[in-house]
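A single protein chain has been omitted; all remaining protein chains appear in their positions.
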């Protein structure tokens, strides 16, 4: 397609329909528009870059609101993560339809209702991991994925987890949010034939090293099929899960 | 299905076809067979557990050969990673059809030829990262994925990478193997709308901390859609990529 | 016993007293109840999982109070660790008999008075280690252990410690809470023929690394018979000590 | 007892049977013999100090042999850990009855046969953890404990572990040796009402940090009742387990 | 020059114009004045030592104001970094011409207007890195460099960066301020033939380790021509860049 | 220039001299040739990317020799760092004029003699730092810089360093190679008004952490004007110094 | 002496002046009184243990005041470190003569005036290190040492330090307090033939790692004669310096 556009442009020059000056201008941006085109070609609702999602922490409510305006001028969907109520209030003034998920600390606005599809499972080891899991859930849903959340099934009480064997086996992809020792990712990895995205949380104290202990645990998982994102990065886990879920929904078999 | 089997068993008891002693024996294993069943249900050639793949490092050639025998008595595929020539020689004596991939340091034997499907892209930053990438490639291929390998496109010469824009956009999933500063994963993540599996390598020295520097780099990727496996864990990256590639090939849209 | 129950169920099916539908329901939970049963079989007042103890830090007073209600609906004992006065006030409103140990920062309620048995010794290196030691003491007592607390006998003044040689020799198990350099655990380990549980505390500054220095000290103890729990984990040390004290009280010699 | 001896000595002075010079000599050693006495009072075969066990690594075969001679001149039992075949050969020349456990890398000699008692369970996550587990087993047996070893039941294949539920519930104390992510300790801790001694192993690579990752995992165990010893410290784990097993066998209930 | 002064002094003694007492006094300071002279010889407005720049953080407004007075009694330029509004207010009372750059958190006063020369480029990966970049810009400008600032061109959207290829190629020296994974320094290093000064920022969370992750990334840059300053050290980066820019402006070719 | 070439191409199309197919092929490479052109525009002997320099460590002699052939087919200069004698022998077979600097462990070949210009000073703290300094020197010389090396002037004997005050003040840029505590970089930074490139070395032991201690020292330099490269990265320091030296030689003042 | 007392006691028994019961009581404390006696034997004003000095941080004003009462009931000197004004107020209420050194954050009370002797030099690298240096000074003075404090002579401006060559050479012992890169300790160590006590401070940011960078610097000092205490431990440095100064004042040459 990019080639077709390029040939059209060059034919325009040959035929005298396009001036050389205009062509130079258009060609200068070519490689970058090329990158953009490819992404639009996948009919994605959100662009793949993180730039389109607002990481609100450390920004003022005013900054968040003005970035939101820019995004919504071209996109149908707004996602603001690590947002406080103050951030939400500023956005809401401009966009009264914006919604705030308190647990996930996310601001969401979707101009058109989207049918959620597929099967993303988000699991937490303990109740303190829920905010991170909620952020993953909201992120994946904003990207069109159907998400189920199962809380508080850490390995200290294995029977709680095993009760959800069917959910684990049926999911397209599983996000495991766990702090303390983070063992849940390995255990779920051993129970599932689908990709597991581990998101270590900073839940714990002392030798938990603010999430570094579960991070190392997940990276060293003795079960294959586990990959890891940054500590407390519910957004990243949800994003990755939604990408994988999308692949599962596409028909790429041809 | 498991429920159907259970009902059959219970009907057998009711009807006197199954003794209570036999039923007790069968039920004791039930939850575990259940776990096993689900996995067989996916018609996978390899079981999802790492137990079926031999991590040869630190095992004697004899140990590897005897584990290989056990695996091949029930499976059609053998994969031995981090294998030396000595390991291979021991396996070859028993299984002359076994193949050794020197670069990947892998022993592979597939009794039946398998058609490789889908589109997994493996990219390395430098030539020293190739062994890790090769392990990822062999692993994913053993699990049925079609894999393309692009070497030496690190960010120090960005033009080398940008030449492969189309390959990057078309892949179902991308494995990025990079040592030193590991920046390639973020850059590829920013160019692709598909999942990127970062595998940091121990290539580098000094502040590279034997791979810890690129590991941290990848975990902190400013591009979303990047998840990470352990340092030098080509097997884990290839396994994860093959899982995701499989999802892309399935028709889960119903 | 679990086998006996299973045989009863199967006999019930055989004899037509239990429907297959009911049996399927009951069997689905079997492996998990099995795990639970075994624990009840030890006549323990508290279940072995941490789920039954409330780690209050990071929970709202309301959350703590509602979890307390669930626990006390089936158990006779409530233990809430790292509890603030606000947490206590919320619990007290529901359960006026609940007690608050300010030093240990624990909420305790025991419906029936329990005779404390055995001999757990808790030793601190300095006065700043007392809160951690107090948490260990309250935890062990809640689990039925008789506990003696000796404070401020750090190795800078060895004569203070040596004065308690008899207490050290007579204890079933010793908890040593120490910050700064944490040397006390090794020294006590060398004086005692019984297990020593080291609990490093975050007392100290600079190269104390918030408790990592005494943690490493205790892990490298030149005296055998010392095992270690997480930094500031008085609960974990007290729990472990109570478990060992229980074993000492049982008659397992047959 | 020590008081009785002291009174005898003082009476001897009063009655003129003991000279003041002799009394001074005897009293100067008093506090140390006192410490020694208390330990002998427990009728232990080995003294509680690590001095009686030879850590062979870094010692010459001759040094090990000569330390062995000193130990066996007063004790009935010799234990040498981290011993090479060369160490063993040197000891065997002097003591032909000495036995070498190749897997545990231990030299053992027990002059009198000892009936092993109690129930110590040693579990490994993978086959590479066996040397550490074997050292724990030999150590505990040398101290009189009956030990059962279950290998290769890591959390990647949970069904392998769950098959041993009964062994886990019946043990007095459990040693869990695990490398990589070390999750097994938490999982076993959640299944057992008895103390679990975690011994992280250096098995793994990259982010395993030579055993630091499983060490952190075990320290952060979400299951209570888990305490930890140094990386690869099979001796320490076995020693601690034997101490706890001894307590379980004693009748301390009075 | 210093030699010339020395010869003048010695001639003065020989000729009796200078007393030996006076000469001793002058010679005692010689080596230090020597150091000072050399620096003045470069006609620099600011002395090379950091002592002349006020690091305001941790100082009271009064302390900053009084140090400012001392500096401005001999120099024409004042630079205060990490300054709060309170610091500024105190300085402004004394020196009403002092200017406060809120984004850079810098107080600046230049008695004589200085023509900015050369070409220093400051690039940020994201908007959160701007304060550090602004500090670099203000510092370099205070030292006489002409500075261009390009914001928010991180590697997640490579096309944003590539648009500035010409600016990158034309700069004498480039400062790259980046947090999170810090990959921008390597990428810019690969695009430029001029020195790149990487300044990692503490922007990020979790495995970002408060800036340590981008610090390691930059130190391990696979592109040559990248050197690094401390985390968040915009001052240091700007100072270094100004030094290099000065060299580019001098005519040292003879 | 790139624009000029583009206009030529487009005119060629307009005039029918260039076919659209050929134009498409040429335009596809445009952005990358653009990047390349800019670098050639600086008339540099070596390309700015690290790809042109061979990091020999971990490559076989044959690999190094064949990469050398590719480089020398288009460039006049070859630089191979961290080269062994075996690497050199393989290169020498193909290129008898290649030179081996044993101390620097570098292979160098320059087809045309180059006049070294400018003034780069390389200083070492101790004799053990010389190999790293020698690598910096050879690298900078290969890039055309005149280099002076001063050895063994560490801060333990400050008088040794102060003797070289004039050399320090006259250099365009100074490389400081120091292990152990690495204090020399700060001290030299305080003595000089020119950029200092610190290269920490892995010389030292224990708390030197294989070069991490001097790395941290240099990053925290209290003297401004110090930037740092990776541990033992003599190549990187020499490359950076040569870049800065080149700037000093250019006449950029217009 | 202790032997003499023992002989007196035993003679008392022999002669019937001391009952065996009383002797047993006295002998039980013997080894500890022995330790105590030895210390009194050195006629020291303060006991050598840290117990006699109050580390106020983390204690309530009431706690500090009551510990002060106990200490002053037997000692002539009170030293409270890391004390706030609140702590001081509480102590002052009881002991109106107590003095508060705001910079050092120390409470001091000496009942009898003490002549300060010897020559302890305390040097700081920057003004931010002064609080730590002041704590060292107050501590050493409380222990009887004459102390001189030289501030702000860090290595960035070496001439400031060299001006104090004579003070450095004349001191019995030198305390160097430095943050950031901590190079001052090595430099002073190279200038002095007397012991240098390095006290790294937490002054700095980023890669300063809250004082860990200067700590490592000082431990790796290339100059011999430097030993180090904990980060910010002005008390420890002053205590050590006073001990060494005392030795210099004693006449131990016989």
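Every chain is named by a letter (A, B, C, D, E, F and G) in the order it is written, and numbering of its residues begins at 1.
We adopt the following convention: a residue touches a chain if its C-beta (ideal position, glycine included) is under 8 Å from a C-beta of that chain, and two chains touch if they have at least 3 such contacts.
None of the values given here were measured: they were computed from a predicted structure.
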| item | value |
| --- | --- |
| Partner chains on view for the chain not depicted | C, D, E, F, G |
| Touch criterion as defined above, residue of G:106, G:132 or G:197 at the omitted chain | G:197 |
| Contacting the left-out chain in the complete assembly, out of C:139, C:221 or C:246 | C:221 |
| Per the touch definition above, residue among C:154, C:195 or C:238 touching the missing chain | C:154 |
| Sole contact to the chain not displayed, among C:53, C:213, C:227 or C:240 | C:213 |
| Hidden partner chain, touching residue among G:20, G:149 or G:248 | G:248 |
| Residues of chain G (touch criterion as defined above) contacting the omitted chain | 31, 34-35, 38-39, 41-42, 44, 48-50, 53, 117-119, 162, 165-166, 169, 172-173, 190-195, 197, 215, 219-230, 235-237, 239-240, 243-244, 247-253 |
| Footprint left on chain C by the chain that the document does not show | 125-126, 154-158, 162, 180-183, 186-187, 189-191, 204, 206-209, 212-214, 216-224 |
| Footprint left on chain F by the chain that the document does not show | 127-128, 156-159, 162-163, 203, 205-208 |
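Keep this in mind: only the chains that are shown with their structure count from here on.
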| item | value |
| --- | --- |
| For chain B and chain E, chains touching each | A, F |
| Labels of chains that are neighbours to chain B and to chain G | C, D, E, F |
| Same or different contact residues where chain D meets its copy chain C, judged by the half mark | same |
| Euclidean distance of C-alpha centroids - chain D vs chain E, Å | 60 |
| Whole-Å gap separating chain F and chain G, where each centre is the average of the chain's CA atoms | 50 |
| Junction residues of chain A - those touching two or more other chains | 31, 35, 49-50, 156-158, 162, 190-191, 206-208, 212, 215, 219-224, 230 |
